[in-house]
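Here is the structure we will look at, set down as structure tokens.
Here the complex is missing a single protein chain, while all its other protein chains stay put.
Moving on to chain A:
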Amino acid sequence: MPRSRSFHTLKRLGGGKIRQSWNKINLYNLSRLLSRPAGVTHYQQKWKAKSTTRAYHGEQIREKHWERMFRSRLRAEIPMDINYLARHDGSELAAGRGSGRETRPRDAINLRTNNKKSFRIPYMHMTYAPMERRLDTAVFRSLFASSARQARQFVIHGKVKVNGKKMPYPGYMLNPGDMFSVDPEAVLFATGAPKDQEAVRSGRRLKRMQQHEARQEAEAQKAAEIRRTKALEAKRAQEEEENSQQEADAAALKQERENLDEAQLKKVQRKQINELVETAQVLIRDTQNEPSAKRKVELRSFVKSAKTVSNKMQRKDPEQVDKEIEELVTSFAKLTPSPPQAGEAAKREAKASKAAAEEKEALDTEFKKEYQKSLDAIMQARYAATDESKPYATPWRPRNYMSAFAFIPQYLEVNQNICAAVYLRHPIAKPNAAEVPSPFGEEVQQLAFGWYLRRR
């Protein structure tokens, strides 16, 4: 489904369509949106309301598809006061009314407040609630993508998992309790500021260089593999003479099963070392604050030692490898530069985070470890570095005009650190609040609801 040329339209006052996007044109249109749809007859008003609301709510979905999704039932919840429930059993509302009692007891009035208008449930804002169940919409609502279209692309490109399994269907309807996670690199790309032309060009150059290096390394590995298999075959041929093939196979299978856990552990360890190597390489390449020649030498020697550990780990005990990794981390933490003092805001933030960190330390002392601190320092250094291999501007900063669109609806619980979220429940309406994020007023929503309600 190609994006139409006029996705973000600039029209006369109130003419531009509002989209699920963080674009600046969209923000401008949003600031000039008219509260009532134009149109003379009721039918015209309904048509217009449907057309403007559908341009925002799931414009990527065919109308027929949405008509099938639409439900006239609108969910709502009313908060209850436990003290009131404990004091009364419900009979106080009716007691004595037959014998002339006119007013309700004070408690009952307080429950709903004196002004009935302030207890209204905005049901009409729930018209497009089924749309919020879609996976692509939920990814956009969790602030993992800068538009619903981009979220849809992420899903189709296999960057989104539901309950740990890849889910390539943007139309997957999330069930309450489903956890979805997006590839953090994709999220950083979607929400981060874009690179400038120069950075794009140098990034391309770097990529070409890396590809060339990778090709050479792969060839070298292939040659080594061939050598190794030949040696292994010779050895096996020797063994075959001693034992029968069947017996050896059974033994190998048994050994394999035993080694499975160890293999998995080693896989994790290898990943850890690879991350460290990658971070060191990023720091070497950093163009903004280029390391001194001495530091470069140190970093390169660190990379070498880390690679040695990685190459020799297959023959070693996992516990010993763990120790070696810890040593690597502490030695690397010493090499990382102290974070640059950027400005007032950064200082203030650092102060606040420091205060929070102190309190956290007081809460659980058992998790305070030198090792973890070193890891954090390494990560901080990596985030502060300029890494041209990334598709976004580094050090990472949010894209322009993001803050005007940054909100997370209550039916989602998001953990930004791992770019994952849980769809807690379906969106609901509450007194004076509705959970479906929509830029339109109640009148427009009501007209749209009326449009879809016909023939039902």
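Everything that follows uses one rule, which is that a contact is a pair of C-beta atoms (placed from the backbone, for glycine too) under 8 Å apart; a residue touches a chain by one contact, two chains touch by 3 or more; residues count from 1.
By definition in this document, contacts and distances are computed from a predicted model.
A chain of this complex does not appear here, and its UniProt-recorded name among "Eukaryotic mitochondrial regulator protein-domain-containing protein", "Large ribosomal subunit protein mL43", "Charged multivesicular body protein 6" or "Geranylgeranyl transferase type-2 subunit beta" is "Eukaryotic mitochondrial regulator protein-domain-containing protein". Of the options A:I61, A:L283, A:V303 or A:A420, the residue whose C-beta touches the omitted chain is A:A420. Listed residues A:F140, A:Y172, A:F302 or A:W451: the one in touch with the omitted chain is A:Y172. When the whole complex is considered, the residue among A:V40, A:I82 or A:A234 that touches the unshown chain is A:I82. Remark: the residues of chain A touching the chain excluded from display are 10-12, 24-25, 27-28, 30-31, 33, 35, 68, 73, 75-83, 85-87, 89-91, 94-95, 97-99, 111, 121-122, 125, 143, 162-163, 165, 167, 169, 171-173, 175-179, 181, 184, 187-188, 191-192, 268, 271-272, 275-276, 344-345, 348-349, 352, 356, 359-360, 363-364, 372, 375, 379-380, 382-383, 395-398, 400-410, 413-422, 424-425, 428-430, 432-442, 444.
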